[in-house]
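My questions all concern the structure below.
Note that this is a trimmed complex: some chains were dropped, and none of the rest were shifted.
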Amino acid sequence: MDSGNTAWVLVSAALVLFMTPGLAFFYGGMVRSKNVLGMLMQNFFCMGLVSVLWAVAVFSLAFGKDVGGGLVGDLGFGGLRHLTGAAVTLPGYVGVFALSVPPLAFVAFQLMFAVITPALITGAIADRMKFSAWALFVGLWLVVVYAPVAHWVFSPQGWLFKRGALDFAGGTVVHINAGVAALAVVLVIGRRRGWPGEGMAPHSLPLTLLGTGILWFGWFGFNAGSALGANALAAQALINTHMAAAAAMLGWLLVERVKGGHATTLGAASGAVAGLVAVTPCAGFVGTFSAIVIGFAAGVVCFLAIQMKFRFRYDDALDVVGVHLVGGILGSLLLGLFADKAVNGLGADGLLFGGGLALLGKQLLAVAATLVWSFTVTFLLAKAIDATIGLRVTPDQEAEGLDVTQHAEAAYALGDFGSMGRLGS
Amino acid sequence: MKLVTAIIKPFKLDDVKDALRTLGVAGMTVSEVQGFGRQRGHTEVYRGTEYTVDFVPNVRIEILADDEDAPEVARVIVEAARTDKIGDGKVWLVPVDDVTRIRTGEMGHDAL
């Protein structure tokens, strides 16, 4: 155990946890004021349910002893048994992968990834999903989609990890996974009433920018923390993360201007997030300059990608597909070009660094596997829930808003009516 | 038909609403307004700079009522909204030609 590495991983766990409220505000600011609590709740609820399920079984499914074929872990760590203290070794984390931090620090760090991944989906299904359906969905999705994919890619025993597919901090496990799942749910739940004709302007962009600031801040833990130590690799991952966000912001704003419009604050925020998404798989495998290129590309590509939804008429309300799915794929594949062993000996060399097409092929495999599994299973899951308890609120509830109908609350009471309410019903 | 309009203090809205209910008034429309009058506003200070805010927050109540009921409605409001402090507000009546209930198209008295 190294105290410096432990300090860094613990801080990183805290930073990643903080990202989920950040995401809630990022999304919450973009919805109309009658739906903001519904959005915040869908995100905060993940901090509750996902955490407990993680302790009960999901950590074990993802990082427990492989049941064979690198498909999923066993339940040996169910209830987080056998993990107290510093002694225990996690399966696969030996040799060059040996942890220098207490296992529970790793458990906590990985947990925060599991919390935010389903939360990413909330942006796509904004304003129309029943809270009860969301609660059920999150629990099941975590077990049947997140756990296996995390095992495949993150666990050294996973079949994709073993084939040499690289994902430093969750390009496939987090972003592609959530992004394509979002698409699946959107296709099942359908469009918001009035979309796209009716105006649905963000109700508070300052709230969205607050979320952006928190996400950017927390993402240092997300990516640099994935070095699992406080070392030169973590420093490289941190600067790569920052540079990609910065370059992506500039890229997005540039396209806005080129298309003859204004540089918008929502564009700056969206661009930064797109860059953070794209650099996630790459953070610890590429050099600084490559990170800038990857980020810039993400800013441009994601801006164009979010226009797709109008062409294909799917209501990805807050562009989870355009930013996380497309950005995640972009990053995972560009890693096939920009990976550089000089940065990380445990990585590989990409096409541009003399590694040929080998890595790109592995990346394609990982992307494809994640897309197929996550989309298929999520689609069936959404259909099943829709067929049973129903996914969607009634038209009247949708018109009145999620805040009052799902949570019996109003987000704001800024006026000073004495009668904003009366005790008792 | 008359439109009874009242400007009252926000914290009096509940009392006025209940009084009107008791009177049997079926509906009303309320909005937030800023008032200027005898009652002075207040002073705000930001980094040593004083601002005078002349306006005080008030609530406007609008009630459509039959000609014969209107004065009574006004009277009830005056009673319920009164605190005997400067700034209690005003009540006035405006003649209305014609009222329609959107849902049914009913007009006049039936529209209330």
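Read from first to last, the chains carry the letters A and B; within each, the first residue is number 1.
Convention: a contact is a pair of C-beta atoms (placed from the backbone, for glycine too) under 8 Å apart; a residue touches a chain by one contact, two chains touch by 3 or more.
Please read all numbers here as calculations on a predicted model, not as lab measurements.
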Overall stoichiometry - one representative per chain kind is placed in view: A x3, B x3
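As a working rule, only the chains that are shown with their structure count from here on.
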Approximate Å spacing (C-alpha centroids) for the pair chain A, chain B: 51
